[in-house]
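Excluded from the complex is one protein chain; the other protein chains are retained at their positions.
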Amino acid sequence: MIDRNQFITDCGAVREQSPLVHNITNYVAMNIAANVLLAAGASPLMSFCPEEMDEIVSISSALVINIGCLDRHEIEGMKAAAAAAHRLGKPWVLDPVGAGASNIRTQTALELIREYHPTVIRGNASEIMCIAGLAIQSRGVDSSASSADAVEAAKALAKATGSVVSVSGATDYITDGERVETITNGHPAMGRITAMGCSASALTGAFVAASSDPFTGALNCMAVMGVAGDIAASKGYRGTGSFQVDFLDALSTMDAAAAAEMIRQ
Amino acid sequence: MIDRNQFITDCGAVREQSPLVHNITNYVAMNIAANVLLAAGASPLMSFCPEEMDEIVSISSALVINIGCLDRHEIEGMKAAAAAAHRLGKPWVLDPVGAGASNIRTQTALELIREYHPTVIRGNASEIMCIAGLAIQSRGVDSSASSADAVEAAKALAKATGSVVSVSGATDYITDGERVETITNGHPAMGRITAMGCSASALTGAFVAASSDPFTGALNCMAVMGVAGDIAASKGYRGTGSFQVDFLDALSTMDAAAAAEMIRQ
Partner (left out) sequence: MIDRNQFITDCGAVREQSPLVHNITNYVAMNIAANVLLAAGASPLMSFCPEEMDEIVSISSALVINIGCLDRHEIEGMKAAAAAAHRLGKPWVLDPVGAGASNIRTQTALELIREYHPTVIRGNASEIMCIAGLAIQSRGVDSSASSADAVEAAKALAKATGSVVSVSGATDYITDGERVETITNGHPAMGRITAMGCSASALTGAFVAASSDPFTGALNCMAVMGVAGDIAASKGYRGTGSFQVDFLDALSTMDAAAAAEMIRQ
């Protein structure tokens, strides 16, 4: 079970420390991911220029790499950043967007994992199952598998890599290979707004930077995202446009103690 | 005249089939175009990495190429994607953003048309007139000509290329060279929100994938966009921020049968 006091502590730590989270993410997600980080109290920075990766990683509290719009040039920046984070002992999050949809995506994700050991691997069920080596045909960037399907794959992946694995879906699963925690908060509209998963990965960076340990940070992040979705849904669903607005409103005005009471597992 | 039953059928097909639409589009449009596709029930994917174009096109139902932020590297990705779509017989949509504003834009658009035969060419009046070889001075990415000016150019372009041509403006014109259909729905605020044209191109990809034929799909897409604008305007215009929210709400909660009754031609 989630520790509600630790959840409140972590939410407060993100607001008070305002960790600088360096994102190498796709162009679809950049704006909303930055706004999600700001709404939660963190400080976003976006850069993929290989020449400045050492400097940027060294001033950041966490790194998030999302391979959604990768190309040769960005892969170079991703590797430079991951290498710097690994060398400097900074926590970093990998979101293997679309792993399984193309060879270059799958190979890039696997290489980043093998060489630079992400603190957290956060994806949807299809991506996690692909990365874990289970046979599944990815269908683009959306998930064709349910998150429950991926639980065993996630545990195996966490054990094999030492990374915390966070799988989003109707139920979110967070595992370190031994423990498995679930979060069932959230609303189906979150799957009909682009880059909510990418935003969860970005915010995982902030929580891992501010929390006591990566498993707790990854778990509390998914709880925050889900509760913000529930609060947005409580305004009455009028469509995906207003839902996105209500989601950012909920996140930016969230009372952590009240939110802790709303967590469902 | 539009076939209202076919319109309802196509709207349902997009929701039920949720076609995966691969977009190579500009950075301004990516987020809103993805949200427009999701709101209508389609599934967006954005990639311009040449190395994965064959794989991505092969799993997609349609391709949309928008040259809004082109550079050498992206042109390489665009050509690889268009070649794959042409070879695999996948429908694809070209939005020649800013054609006429620079030589590289005009030449890229012409080369993509000549070599890879887009299923639909969708642009504003200035762009279509430029592409059709008529003399007009483009003024950046907005249109300095009315869509009515472009009707003859659009028909000629459709005849010469075999592409359906879709021209957006206060009145939208859709032609296959013989037939010309109009849509007069929509609101002037749509011209004051960035990337509404790019979003129309993205959604054209979804409708062409799901419809009985490209002409019908391109027409029904513009009807959906226009009716969503009308529904948003019916909330009372308060400015471009809330209009964009209301537009996504309208699109994501649209009742196709009710929308069919709102189409104006």
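Every chain is named by a letter (A and B) in the order it is written, and numbering of its residues begins at 1.
We take it that contacts are C-beta pairs under 8 Å (C-beta built on N, C-alpha and C of every residue); 3 or more make two chains touch, one makes a residue touch a chain.
What you are looking at is a predicted structure, and each value in this text was computed from that prediction instead of being measured.
Touching the missing chain, out of A:49, A:83 or A:110, is residue A:49. Across A:95, A:149, A:181 or A:246, the single residue that touches the chain missing here is A:246.
Take chain A: the residues that touch the chain left off the picture are 20, 22, 27, 30-31, 34-35, 38-39, 43-52, 55-56, 59-60, 73, 77, 244-253.
Although one chain is not drawn, its touching partners on chain B can still be listed: residues 26-29, 31-32, 68-73, 98, 101-105, 139-142, 192-195, 238-242, 244-245.
The rule is short, and it goes like this: only the chains that are shown with their structure count from here on.
Chain A and chain B carry the same sequence, and matching their CA atoms takes a turn of 120 degrees, rounded to a multiple of 5. Rounded to whole angstrom, the centroid-to-centroid distance between chain A and chain B, based on C-alpha atoms, equals 32 Å.
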